[in-house]
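The complex appears here minus one protein chain, its other protein chains still in place.
Chain lettering (A and B) follows the sequence in which the chains are written, and residue indices restart at 1 in each chain.
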Amino acid sequence: MPGLVMLWGLVAEVLAGVLLWLSEGAGEEAWAGAPGVFGAIILHTLSSYFFAQGFWRILPPRYKLPTSRSLGFLFSVIWILPVLGVLGILWSVTAALKRPRNRSLKDVQTIALPELPFSPPFIFPTPPYSEGALRQIVHFAERPLKRLKAVMATRSIPAVAAMPIWSKATRDPVDDVRLLAYAMKDDNEKSLTDRILVLAEALPGGGPHMQTVYHKTIAALCWELLYHRLVQGALRQHWIQMARRHMEASLRVSSTEPDTAEIEDPDAWLLYGRILLESQELDKAKAAFGNARAGGIDEQKILPWLAEIAFEQGCYGQVKHYLSMLSRTCEKGKELALVKEWWNK
Amino acid sequence: MVEQVKADFLEANLSAARSGERTVADIGLLLEGTYPYIRGGVSSWVHQIISGLPDIRFAVVFIGGESGMYGPAQYQFPPNVTHVETHYLLQGQTNSKPGARRGNARAFEKMEALHAYLRREGEMPGEQLERAFTGLGSPEGISEEDFLYSKASWEYITHQYRRRCTEPSFINYFWAVRAMHAPLFVLARIARELPPVRAIHSISTGYAGFLGAIIQLRRKIPFILTEHGIYTKERKIDLAQATWIRDHNDDVCNTLHDEMGYIRGLWIRFYEQIGRMAYAHASPIVSLYEGNRLRQISDGAEAEKTLVIPNGISVQRYCVALEKRVNEIPPVLGLIGRVVPIKDIKTFIRTLRILANERPDVQGWIVGPEDEDPSYVNECKELVASLGLQNSVKFLGFQNVLEILPQLGLLVLTSISEALPLVILEGFASGVPCLATDVGSCRELIEGRGEEDRGLGAAGSVVFIADPEGTAKAARQLLDNPERWRAAQRAGLERVKRYYDDKLMFSSYRNLYQQALDRDSEGFAELSGAT
Partner (left out) sequence: MAGIGFEIRKILERDSYWSVLRAYGYAGVVSGGPWALSILSIMMIGILAVMLGVAQREVNAFQICVTYLMAASLIWSGGMQLMFTRFVADRAYAGEQAEVLPNLFGALIITMGGGFALFAPPIFWLFDGPFFQQLLLLTNFVVLSGLWIALIFLSGMKAYRRIVWTLAKGYTIGIIVALAASAWALNGLLLGVLAGHGYLLFSFLHHIVREYPGNSLLKLDFLDRKRSFYSLFAVGTLYYLAVWVDKFIFWFVPHTSEPVIGPLRASIIYDLPIFLAYLFILPGMAVFLVSMEADFAEQHERFYKAIREGDTLMHIEYRRDRMVYAARQGIYEIFKVQGITVALCLLWGRDLLHAIGISPLYIHLFYIDVVAVSVQVLLMAILNVLFYLDARREVLLITACFFITNLLFTFATLQLGAETFGYGFAASVSLSAFLGLFILSRKFNRLEYETFMLQG
């Protein structure tokens, strides 16, 4: 189709050229060739129209709209530059538009070496506080300002460690301390629940694969809420249930028989096991950890939880067994290290 | 006695009229972000005061952030509101295009002296410094164009930055300084253009209080300050949290420290200073309860200028609600208040989650306008959905409290900050015991203030903030125990009748205004005598 239109354009342009040629030869008087020139202009116009139509049809789709504007542009260029316009459009518009240069090369940017900061940041020679000290200050400091500063200092520690401090500070006799602690706690919780909500809303719209991912992420975020002790009491139960529900949806298991599914995502199984352990479903938790192990998770990582399950079930021999297998070096003074030492005595 | 006061008043008004002074109103009320555009405790209090003192003419001066933040007026003005004006601090008044200018270098020198004074806590600037300060926005002082565009201003800002700022980012410092001072020029213009009033009354410190101070300095008219909450304190909490201020230290330091960034500190000091300005020029300084009075004193108010006038309500009005009550205790927890973060509606919802496990018949109603913070309203509704409470928690929107109160079994207030919430008094007058967090004067209201008051017994329970477990437990203790509930109802009724009747409040304010207007006419007589 475009070929035919262009052919018509070509014919009209050639005719225009011939007419112009003839009228040039017609005579030396100024206006002798006028009718010929006039005819040539009309033929050129016709030809420009055909060419514009033809080129418009072979444009990549996104350049076609709005139709009148794109057509108008092509037509004007072809009309004001006889012959040359057609060649130009053909080469530098239609041909070039179809072969955009590879952007990946352009995306590489050369960056000059960054400079050092002009003035050095202030670095404390020794940390003014430790986590434990903050707790002590919030509990026992006499001066409200000191307690306030302690709460302020929790800005730079993870929520899980700050939570006990905040909880204590929201019961402070002084308004300012309470409010600050509340605001910090609330911010943390809010950022997590916000993300959960966004994902939960996006859930129905996603494809099956995306849904699995969403469920898993939601479960992980719920778990974070729990892990950071941002929720307590009955609410804790609620969030555990929610985490479990989403984890199960992600792993496509019904809560009655967790071990029939194929093990594609051992990390998810690990998290699922922890959620089950938290909701005191010990056998299922054990099975889930088993799946995680089968899926390729390092056994060393799972052992402490297996020990915990064994402890809850009252199989103390097994606890000892699991903990003795634990070769991971634990940070001294941390809970796990203490437990391990006690059982391996 | 009321008749006597009224007669005095007419007398005063007449004398003012005789002295030939043309005023648009007796009292100019300076209101920051509240009446008449935002509903809430402070706004209803303002409306109550205006309606309760019909023989005093009021001018309402509203100061807001940006015009887009407020809808139409939420209150019908009583006829004694004789003048209304609305201003927005964040909308620059000058539409002038930036143009290079030299600026008044001497005025900036005076400003340096003023800043030096402000930095030293406790001291108050002398007379000529105050003049530098009232010259703000006028051609002889620092005009807004001078502040924004002049070379002198630039020199001053960079000089201060070099000398003091420990924050590395100059652009942050520069914009903080601009954002901080731009509203002051709007205030200076308001102070200049406000038609004559005989006294001014600001209902908070902050920008409104600062405006009061400027007007007091310029016009030498009495300036009364009433604080419901403590403005400076609330601002500090906001600022300590604000994410729009970036602390440089946080990026490079991973150790625990309580150092605040310079700019954060700058903002906090700014609000402290304008609060102090208001305290210095206001008299008297009124608070709602003893706790706040002490706080004002520690923030720089002179103790002898402070006094407490508690809020009051019209007890008779709530008799209707009391009569409508059915005999048994309805298993309904009501939270009456705007749906905003400071009310911590979420803790209320979480409390309901816990209660629903134990007593599935318990309902929770959230009664209050939802237009102030729509995103928070959404968060709350989503929390209800995610906790599966659709059947037991209801958002009723703004309602007539007289209709709602009789249907409640407990009034719950989970706020993280309050002053003296009228809704507790309204609940008491309608026979609803109250469960409130230990903020503001809630403990005084529920457990009593003095020896005698405390003798009336507890009219409910006080709980910790952000503590759904404790709140749920306290709610059950009252709901499951009719004896205790009825004792609490009796105590509440008696307390509100005895100590929180609005007649007491009206007469206190009538006296305050009376004294102020007397002082004004004296001042006027002195002035006219001197000339």
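Here are a few things to note about the model shown:
Going forward, contacts are C-beta pairs under 8 Å (C-beta built on N, C-alpha and C of every residue); 3 or more make two chains touch, one makes a residue touch a chain.
Remember, it's a predicted structure, so these values are computed and weren't measured experimentally.
Looking at the complete complex, one finds that the omitted chain is in touch with A, B. Remark: the omitted chain is touched by one listed residue; of B:37, B:70, B:88 or B:149 this is B:149. Residue-wise, the contact with the chain that is not shown comes from A:84, picked out of A:4, A:42, A:84 or A:338. Interface note: of A:93, A:133, A:249 or A:315, the residue touching the hidden chain in the full complex is A:93.
From the options B:172, B:287 or B:347, the residue with contact to the unseen chain in the full assembly is B:172.
Summarising the interface, subunit B meets the missing chain with residues 98-100, 148-151, 153-154, 158, 161-162, 168-172, 174.
Annotation for subunit A: contacts to the undisplayed chain at residues 20, 23-24, 30, 33, 37, 59, 62-66, 69-70, 72-73, 76-77, 80-82, 84, 87-88, 91-93, 95-97, 99-101, 103, 106, 110, 112, 118-119.
Heads up, the rule we're going with is that only the chains that are shown with their structure count from here on.
With centres set at the average Cα position, the gap from subunit A to subunit B is 42 Å.
Looking at the complex, you find that subunit A touches subunit B at residues 117-119, 121-124, 127-131, 134, 149-150, 152-157, 170-171, 175-176, 178-180, 182-187, 190, 193-194, 196-197, 200, 232-235, 238, 242. Those residues of subunit B that touch subunit A in the complex are listed here as 166, 168, 233, 236-237, 240-241, 248-260, 341, 344, 346, 350, 353-354, 357, 379, 382-383, 386-388, 416-417, 439, 464-469, 472.
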